[in-house]
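Have a look at the structure that comes next, please.
Here the complex is missing a single protein chain, while all its other protein chains stay put.
All chains are identified by letter, namely A, B, C, D and E, in their written order; residue positions are counted from 1 within each chain.
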C-alpha cells in the first residue's frame, strides 16, 4: 500500500481508538452519527459522500477530504465527476481552496492506482 | 408571490445589476462561472445544486442557501432528500449550522407552497 | 417580555418543530446531543455554557450566541465574568467578533433586566 | 443622512459605549489597537483601510465591511479601485462573498451620495 | 523531552522572537494582550484556558490547540474534563473538528506523560 495512504489510515484509526477510549458519551455518539449519516436513504450513499467531500473542501479540512475521497472512490465516482466536485468547491469556496485541491488530486490519483 | 421570496429576488437582482455595471472583468467572469458551474455535465445539475447547497450551509451563507434552495426546488428535490442534505450539513458543520437550517426550512416550505 | 427576546424564542421553537417534523434520524439525534452535551458532568453546566458561548462567538453565530447568553444568565454568570468571556472571544477571534459582541451586550442587558 | 447609515452608526456607537462601560481592560485595549493599526505608517492609511476592507469581506462580516467602506470613502478611494478590491475578495473568498458584495455596493453608493 | 513537544516549543519561541524583532507596535501589543487575557480575574485562569482551547478547536488551529493543551495541563485539568471540552468543540464545530481532536488527544497524552 502507498505510504501516504497507510500512514493516514493507521494514524486515524489509532487516534480514534484513543478518543473512544476516553469513554465520553457525546463523542461516541458523534462517531456513530458520522457512520449513519452517509447510509443509503432518500439520497444514495454515493451522493451523500459527494456532499461530505464538497463540505470538507470548502471548510478546508485535508484529513476530512482524504477520508471522503476514499469513500467516493469506493462508490465508483469517476474522474470527470470528481473534477466537477472540485469545480463547485473552488467556485463557492474561492481560490483558498486551491491548495487543498492540489493535495486532493494527489491523493485521488494514489487511491485510484491502489484500487 | 410570498413577500420574503419577492424581496430576496428583487434585492438580489437589483444589486447584481449595480455590481455588473461597475464593469469589472473579474467580477463579470465570476458571475459567468457561477452559471456555468452548475450546468449538466458528468454530474447532473440536480446533484451539483445539492453540492452548492450543502457548501452554502456549512459556510453559513443564508442568501446562498436561499438561492440554492430555489434551484433544488426547480430540480424536483423531495422533502426527504432535503432533510438528508440538512443532516450532512449539520453533522459536518456542527450545531452552529442549526440557526441557518431553521431559516432554510422556512424558506424551503415557502417556495414549495408557491410552486 | 422584551420583543426581541420573544421573537427570537418563538421563531426558534417554531422552526425547530418544523425541522423535527421532517423526521430525519440524524437531525433528531443532533438535537438530542445538543441537550446532553451541556449537562452536569466532569465540568459543570455553568462552565460548559461558557464554552458553548465562546465557541459561538468566535464562529460568529448570532443566534447561537443569544441562546448561550440565555443559558449563561440562568447559570448565574455575572457581568464581570461575561466581560472576560467577551475578551477571550475578541482576542482569539479578532476584531471581526466586535459586531457580534455589540449584539451580545445588547441581548445580555435585556435578559438581565427581564430576570 | 440616509436612514441605513444613521442606524448603523448610532447602534455601533451606543453598543461600543456599553461594551467599554463594562470596564474590561482587554476589550478596551483591543478597541485602542483597532484605532492605532490603521494609522499612517510604512503603509498609508488608505492602503491599510483597503486591507481592512478585503479582510472583512473574505471573513464575511457585514458590519466590518460597512465600517471600512466608510473609511475607504474618507480616504478618497475611487469606484474603479473599489471594484478591484471586490474582485480580489470574491476571487479569494469565493461566491459565498457575493451576497456580502451586494450589500457592500449598496452601502458604497449611499455613502458616496451622502458625501 | 518528547520530540514533538520540543519541536513545537522551539519553533514557536524562535519565530515569536523574529516577529517581535520586527518591532511593530501592534504586533507587540497583541502578544502582550495574549498574556494578560488569561490571567486570574472574575474567571479563573483554569476556566479561561478552557475557553481558549475550545475556541482554538472550533476555529481548527492545531498550534493554538497545542498551546492551550499545555496551559490546561498546567492548570490540572483532568482527562474527563478534557473529554468534555472535546465534546463541546465537536458538537458545536461539527465533524470537521475530529481530525484536530485526533491530533489533540495525541498531544494531550504526550504532555501528561511528560509531567
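Keep in mind that, in the parts below, contacts are C-beta pairs under 8 Å (C-beta built on N, C-alpha and C of every residue); 3 or more make two chains touch, one makes a residue touch a chain.
Computed from a prediction, not measured in an experiment: that's the story for all the values here.
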{"item": "Which residue of A:15, A:33, A:87 or A:111 touches the chain not shown here", "value": "A:87"}
{"item": "For chain D, the residues touching the chain missing from this view", "value": "33-34, 37-38, 41-43, 47-48, 50-52, 54-56, 58-59, 64, 78, 80-81, 83-85, 87-89, 91-93"}
{"item": "Chain E, residues in touch with the chain not shown (by the definition above)", "value": "11-12, 15-16, 18-19, 22-24, 26-27, 30, 34, 55-56, 59, 61-64"}
{"item": "For chain A, the residues touching the chain missing from this view", "value": "60, 79-80, 82-84, 86-87, 90-91, 95-96, 98-99, 101-103, 105-106, 109"}
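Keep in mind that, in the parts below, only the chains that are shown with their structure count from here on.
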{"item": "Chain E and chain C - chains in contact with each", "value": "A, B, D"}
{"item": "Euclidean distance of C-alpha centroids - chain C vs chain D, Å", "value": "26"}
{"item": "Intercentroid distance (Cα basis), chain B paired with chain A, Å", "value": "23"}
{"item": "For chain D, residues that touch 2 or more chains besides their own", "value": "26, 30, 90-91, 95-96"}
{"item": "Pairwise touch network: line, ring, star, complete, or other", "value": "complete"}
